[in-house]
Each structure stands twice: as C-alpha cells, then as structure tokens.
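Entry: chain A
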Amino acid sequence: MPAILIALTTFPFVVAVATFFLPAAASRVLSVVSGAAAFGLSLALVPAAAAHSQLAVGSLLRVDALSVVFLVATTFLYGATAVFAGGYLHLADGAAGSRYGRRFYAGLNLFCWSMVVAPLVNGLALLWVAIEITTVISALLVAIDDTDGATEASWKYVLIASLGLGIALLATIIMYYAGTTVFGSAYDLSYTKLLAGAGHFPPDVVRLAFVLAVLGFGTKMGLVPVHTWLPDAHSEAPTPVSALLSGALLATSFYAILRYFQIAVRALGPTFPRNVLLIFGLASLLLAALYLLSQRDLKRLLAYSSVEHMGILAIGMSFGAPIAVVGVLLHVLAHAAAKGTAFFGAGSVVRKFATKDMTKIRGGIGALPWSGPMLVAAVLALSAMPPFGIFRSEFLIVSGGLSDPRDTVAAVLVILVTLAFFGLSWFTTQTVLTPEVTATAPGGAGAMVTPPKGEVSRWIVVAMATGLVALLILGVHPPAQLSHLLDRAASELGSPR
Partner candidate 1 sequence: MHPAPSTYSGVADVVAVLVLLTEFAMLRAPLLRSQVRLYAFQSLAVTALAVDIAATRHINELYALAVLSFVLKVVLVPGLVLRLLRDAEVDLAGSSVLGVASMILIATGVAAFAFFTIGSLHVHSIALPTTALAIAAAVVLVAFVLIILRADVVSQAIGFFSLENGVSVASLVVAAGLPLVVEVAFLFDLLVAVVVFGVIMRVHHGRTKTLSTEELDRLKG
Partner candidate 2 sequence: MGPSVVVAPQGVQALQVLTILFGAPLVSGVISHVEGRLQGRRGPRILQPYYDLAKLFRKETLVTDQSSWVFLAGPIVAFGCYLIVPLLIPVLTTYGLPLGYMGDILGGGFILALAGFSVALAGTESGAPYAQLGGSRAMTFGALIEPTILFVVFTVAIITSTDLPYAMAATVRSSSSEIVRPGHVLAAIAFFLVVLVDTGRIPVETHSGTLEFGMIDEARTLEHSGSPLALLKWGSAMKQLILYTILINVFVAPWGLAASGSPGAVALAIPSLLGKAMILGCIFAVVDNLFSKLRLFKITEFIAAAFLLAVLAVLVFYAGGG
C-alpha cells in the first residue's frame, strides 16, 4: 500500500521531466503508459480504502475513501486525455513543432501529477500548496497556444485563480489559528489532528475560515460569482487541457472544499456549512443554466456546463442525506468521464471543421461517423440521460434532496437542470444531427460546407469510447467495491452521530 502511494506521487513527475527531453512520438506513448499506470494504481487502492479508515505514509501522505474517489476520477481522465492528445495534436514539423510538443507533454504530465498529488497529501497546508501548483502549471498550459484569446484567457485565469488561492491561504491560516486554541501553537495541519480536535474549535473562527475557503477554493472550482475566468480559460486552452481542467481540476478544488467541510461540520454542526454551499451552488446552477441558452462557441458551452455541474455538486452536499452525498461522489466520477468525452468530441469537431463557432458547423454526423454520435451521447449523458452514470448520480442527489425538509430546493434543481438540458442539447444537435451541407446556400446561415467524411484520428475515437464505457458502467451497475468506497466516503463526510 505505501508503495502505491509513493509510486503515484513520483511516477508522473518523473515522466513529466522525461517528456521534456524526448521527441513527441515517444512522449505520446509515455504519457499514455503513465496515465494508464496511474489509473491502475488508484483502482488498486479502492478495496483497501473502502475497508480501512485510512492509509498513511509518514506524515506527508494519507489516503482515505474520500481521496481515493477523487484520485480515481483524476487518473481516469489522465489516461483518457493522454490517448486523446496523441490523436488530437497536429504538431508542425521542425523546431517549433517539437518545442511545442515537448512543452505540451511535459506540461500535461506535470499538471496531472499535481492533480494526483492533491488528494494524497496529508494536511490543509500541503493541500493548498498542491492546488497552487496546479494553478501555475495550468495557467502556462492555457497560454501555450499563442493566440489573442489564449493570452487574454490565461491572464484572467492566473489573476483570478491566484486571488482565490490567496483567500484560501488566509482560510488555511485562520483554520490553523482555530487549531492553536486546542493544540498549542506549533502543529502541522494534518487531517487526523484537525478532525479529532474540531469539536473544540472556536465556532466564529471556523465559520470565517470555512466561508473564506469556499470563496477561495470556489474560485478554482468555478462557483458563481468567482467563476468568471472559467468559460474563457476552458474554451481557449488546447482541448486536452480543457478536458483536464473541466473534468479533473474542478473536482480537485471541490475536494479541497470538502476537506474544509468535514472540519466545519464537526466544529459547527451541519447547518451552517450546508447553507453556505447551498447559496453558492444555487447561484452557479442558475447562472450556468441561463448562459447555456445563448452560447455560440462549442467549448464555451461545455465550460458553462461544467459550472452547472459544480453547482449541482454543491447543492448535493447541502442536502446532507447520506444518499445525496453518495450521489455527489458518484457525480464526481461520472462528470469526469462525461465531460472528458464531450471535450474529446468537441475537439474532434473543431479539428474537422476548423472552427469553434457552432452556428457555422452543420452535418457532424456525416463528417464524423464515430465521434459525432459519441459526442451526442456524451452531451446527453451530461444532461442526465439514462443509462449513463450522471443519471444515477443526479437521481441519488434529488432523492436525497426530497427527503430533506427543504424539498423545494430539489425541485428547483430539477427545473434548472432541465433548462441546462435545453441549452446543451439544442446547439449540439444542431451541429451534429443535421444533414450535410454540400454547397453554401446563397444567403444561408453562414454554415460552411461539410468537410468530407472521415475521422480525424482513431485515437480520439478510442478515448471517447473509453469514456462512454466508463459512464455506462457507472450508470448501469457500478462495481461493488466502488459502491463500498462511495458509502464509506459519504460516511466520512457526514457529521458524527
């Protein structure tokens, strides 16, 4: 067990350093191997984490059921994105292309390494450091495509996300202070200590720390009103990076909020933390659903869908019933798979049609016989269509919400999700499920001629298929070990009896 943890923390980093020196072809393969290995390792952790309460290596690394859930989501996307990137990247020949390739792969692996490390570290301080590392690396990755949009998006991203993390640092320090009232002035912020002593922390201080943490880490998670960087960064980044940002990084930031939630619930009781999450969640869901109805850019559409799903996660946590919490954790896994697949499909469409503007794209089914339908399936999955995993997770969340005294929130959730469904599906079906355009009609809507039929790359298809298969498994019949893991994690998050 300890070996797995150590391997997970070091292996991707070594790969990242190696890819900086290797040619692109080798880096491609190496990244896929690394991603698959990481996914395998985290799956190996599942049975142990579901059974015991925690596994630790020294004082720096620690996993419990909650961490393994997020680890599985992140590593799955790591592997799938590495496959996708292999097929998606068209590297120019010569020095510029190879430099881009080296930077890209090194950055990709480094980014995934930092997201893998975050659930593994023991303590709020190290958690903050890990998330700060994810921010700086992803900011560089967003800027790697040298376009005007990417420059603007990366500046906004790095500024707003760093500000959020500055607030989160303040939250860490204030939580540390809350701990000093119990533990004295020199102690590390490890989870075991904090969870043990949380019952005696001064409530006002913990309240302030929790609100600041939600605001600060919520900036990285994409909670309204501090989400403003998200649509820009996710749409201007290279598509593999967008997939990772939406599917894995938002979840990792949510993990940080959950750690604070755990401590706050033990210190303050469940009401206040849930209300805070409810407010932010509802705002995110409402705003995202409204914005989804008016998007033209395909990747921006998916970015707003991410904001919507983060809102659903926050609202789900606010319900408090154990079944809702299980739903939230399942949703993390399913959203990673679904959003990843959707972005892969979007990348395929964008590559094929050479534009992101959805009003111009028509006839995706004709041009992309495999990834077109799979994109539709992924978008439908994002809208909670059975039999995919998100249907199951949202079902659990809503049923948990209906058993809550505040059952109107569950109703509002359903309405807003339906609204988002309209927004997502309308445009996606417009672009994909329409007949081909063989010649530009005079005075037409500006739709361009559909390119000839043929997939961009078979690796993209493979990546998307993997995602859909994972979604089906999660939706139809999650493996028993996984269910145990989710139950255990949910009980860790709840308040002690």
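The criterion applied here is as follows: a residue touches a chain if its C-beta (ideal position, glycine included) is under 8 Å from a C-beta of that chain, and two chains touch if they have at least 3 such contacts; residues count from 1.
With respect to how the candidates were assembled, all candidates are chains of the complex that A comes from, given by their letters.
What you are looking at is a predicted structure, and each value in this text was computed from that prediction instead of being measured.
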item	value
Neighbour of chain A by the touch rule, complex-wide, chosen among 1 or 2	1
Partner candidate 1, residues of chain A touching it in the complex	125-126, 128-129, 132-133, 135-136, 139-140, 143, 146, 148-149, 151-156, 158-159, 162-163, 166-167, 169-170, 173-174, 176-177, 180, 184-189, 204-205, 208, 231-232, 235-236, 291, 294-295
